[in-house]
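Take this structure first; my questions come after.
Yeah, one chain of the complex is gone here, protein chain that is, but the others are all in their spots.
Labels run A and B following the written order; every chain starts at residue 1.
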Amino acid sequence: MKSKKFLACILAGVMAMSMAACGGTDVATAGDEAAANGSEAMETGASTEAPTEAELNIMMSFPQYMDQWESYCHKFEEKMLAEKNVKVTVNLEMPSSDQYETILQTRLTGDDAPDLFTLHANNIGTYNQAGNLADLSGEALAGKIYENVKETVSVDGKLLAVPIESQAWGVLYNKDIFAQYDLTPPETLSDLKSICETLNSNGVTPFLLAFQEQWVPQLMTGLTLGDIVSGKIPDWLERMYKDEGSYEEVKEIFDVIDLIMANGTDRAMEEGSEAGSADFAIGKAAMYVQGTWAANTIMATNPDMNLGVFALPINDDPNCTRVNLSTSTTLAVYPGTQNMDLALAFANYVLDDADSSELFQSCSFNPLATCHNYESSSWVKEASEYVAAGKAYQDLVIPSAVTDEQGRLLQEYYVGDTTVEEIIQKLDLAFQNTNSLK
Amino acid sequence: MKKKQLISNCLVYSFLFIGALYTLFPLFMALMNSLKTNGELLTNVMSLPQQLHAENYTRTFEKMKYFRSLGNTVLLAGVSVTLIILFSALAGWKLCRTKTKLSRFLFGLFVFSMLIPFSSIMIPLYKVTLVLHMKNSLFGLSLVYAGLGVSMAIFLYHGFVKGIPIELEESAGIDGSSSLQTFFYIIMPLLKPITTTICITNVLWVWNDFLLPLIIISNNKKYTLLLSTNTLFGQYSSDWTAILSALILAAIPVIIFYAVFQKQILKGIAEGAVKG
Partner (left out) sequence: MKNKKNPNRSLLIFCAPALLVYKIFKLYPAVSGIFYALTDWNGINKTYHFVGFSNFIEICGDSYFWNAMWFTLKYVLAIVVVANVVALLLAVAIESRPKGKGFFRTIFYMPNMISMVIGGYMWMFIFTKVLYYMADNWNMKFLDKSWIGNPKYSFVAIITVAAWGAVGYLMIIYMAALQGVPTELKAAASLDGANAWKIFWNVTFPLIGHAVTICVFWSLNSGFQVFDVIYALTGGGPGRATQSAAINIYEEAFKGNIRYGYATAKSMVLFLIVLLITMIQLRISKGKEEEL
């Protein structure tokens, strides 16, 4: 009796397995069909002069520039067909920015990496360690990038990504409002305080606050920490990485953060970054702690906007008042790509001598390579003056877990859920945790 | 007595009326504001649109590649639900009619897994689909839905079969004909009420599911309706008119589906839940 049961089980098992095999092949054929077609085309391509076919998968994190990049990809397809006789199909994916990292990581771990993908320059170190970035030092593009930008995308002298968005940034301000009340950009915290007083007494809200997305309040720490480290405690970050520092040392940054929060627009937690840019453009407040990347939305909302940039002061030492030099978005090539030649060709094409300027200008990106010959916007020039005067610092590379934590805690701080002491304690802990995982 | 009746009627109906207002409010606001210009929307969200700005719709319609996404979603939901019904009707019926240790074990296995949260199987599941070359395949995705959906459906079929007298099957001559034939000609028709329910709940589940297609489908030619809508959020995050018109466009098919099959849906949901 028992053996019969056993036999039945085995039988059923075998059947199930054979079904599995059937199912498996079924699926495989469905999926492989496209691949088979592709290789067929390859073969015919090799024997005659018909173009070879290829696919290039690109993932980018800024859906707001979908149109610009889509047409750029089309240009690339045409160029490849004309120059190399390759019929490229570019699959451009633009997940929304809050899901971008999730999708990218699932893909990279799932051995399904896109051929090219964007990432924040501050993450280059982490991704490089995991072996996800190809070395681009030998490419033509390497020679075109400005030296100070190149530093931000290189590790140990190896160029690992193509910079796309790079900027000097600080606080955006409405020049018309400033002119109306005879105000000039502040050099010290006291200056900023008196600006706020003047504006308040004239019924103008000084700062626009849009804290709904964590990365926006986080910009305040980005600017103030950079100020204090470059002007006052140069070894702070280094010590933080060795568990020998504390946020207690840079507590000063809360002076200006308090000032901004106390002099800002209402309902900050309900205001997204884009909505904030739009509101700033129509004059709801005079200043906005936001990078120059917001300029596109601002100028689209109000083309007559007179936009300016100043460095955020944190104390009464003008030496600490500097702008932040950072590269936010970069484009990397996945080293395991099947189409290395094409992927590299695209990376080079991003900084193409003939076409790149138009693309960068249409997205209001700043010029960052010798191939960019367009006139940069007035606010970019204004920020560049700080750089020229040596009043700038390279964006601090803080682990992204800590950066996220900063944004979260500042949100909590704004709604009154936490205190400065708690923030210091939690940030120290977050930094140590990240260190311990290395 | 009559007066009392009137007052209670008034109370009940005003309660229901307020409830209905609350339910329809977001839908109505979305519809109304999607027909305005962005400037109009920003100045007054409560006013009726001065002019119907259908161009919001034509723009999002094109951007979403509406018909293609809709077709993909219909295909995905159709195949997934067919598989779920076929697979789980076979299993659910047999599991209920067989009284052995193995059947109890299998049934327990299916039911137990209903509690496993999706987040804990997400990445391993993604790896499985890659190994099987199911990436970007709508058919592959429907197999995944079948795998995730069978346990609940088996549970429902199992419960339903329990209520069917076994004599019905026996009188049909289960010994004479092969089991599979019995199944399709005798059992399936008997299961029709619960099949409708399972069909409806699963169509809604697959249709409205977001995270799974998000990680499995990356080729925008295969995008489902929700995925296309989601890409629009990123592109127009400050333009509420564009977002709202996309939301309405994404909601329209389910609302039509609801309008047409309302009776079956409501009946199916109730019966499914109570019998399960």
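Here, a contact is a pair of C-beta atoms (placed from the backbone, for glycine too) under 8 Å apart; a residue touches a chain by one contact, two chains touch by 3 or more.
Note that the structure is a prediction, hence the values are computed from the model and not measured.
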{"item": "Missing chain: touched chains present in the view", "value": "A, B"}
{"item": "Touch with the omitted chain, as defined above, among B:S88, B:S218 or B:T231", "value": "B:S88"}
{"item": "Residue touching the undisplayed chain, where the options are B:A77, B:V144 or B:I194", "value": "B:V144"}
{"item": "Options A:A50, A:A179, A:M269 or A:A388, residue touching the unrepresented chain", "value": "A:M269"}
{"item": "Residue numbers in subunit B that touch the chain omitted from display", "value": "9, 12-13, 15-16, 19-20, 22-27, 29-30, 33, 41, 44-46, 83, 86-88, 90-91, 93-95, 98-100, 102-103, 106, 109-110, 113, 115-125, 127-128, 132, 143-144, 146-148, 150-151, 154, 174-175, 179, 183, 204, 207-210, 226, 229-230, 233, 240, 243-244, 247, 250-251, 254-255, 257-258, 262, 265-266, 269-271, 273-274, 276"}
{"item": "Positions on subunit A contacted by the hidden chain, ascending", "value": "4-5, 8-9, 11-13, 15-16, 19-20, 23, 98, 101-102, 105, 108-109, 126-127, 129-132, 211-214, 267-271, 399-401, 404-405, 408-409, 411-412, 414-415, 417-418, 433-434, 437"}
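Criterion: only the chains that are shown with their structure count from here on.
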{"item": "Centre distance in Å when subunit A and subunit B are each reduced to the mean of their C-alpha atoms", "value": "36"}
{"item": "Of subunit B, residues touching subunit A in the complex", "value": "102, 123, 126-127, 130, 132-135, 137, 139-140, 143, 214-215, 218-220, 230-231, 233-235, 237-238"}
{"item": "In the complex, subunit A residues that touch subunit B", "value": "9, 23-24, 27-28, 30-32, 57, 59, 63-64, 66, 91, 93-97, 99, 103, 106-107, 109-112, 272-275, 277-278, 297, 301"}
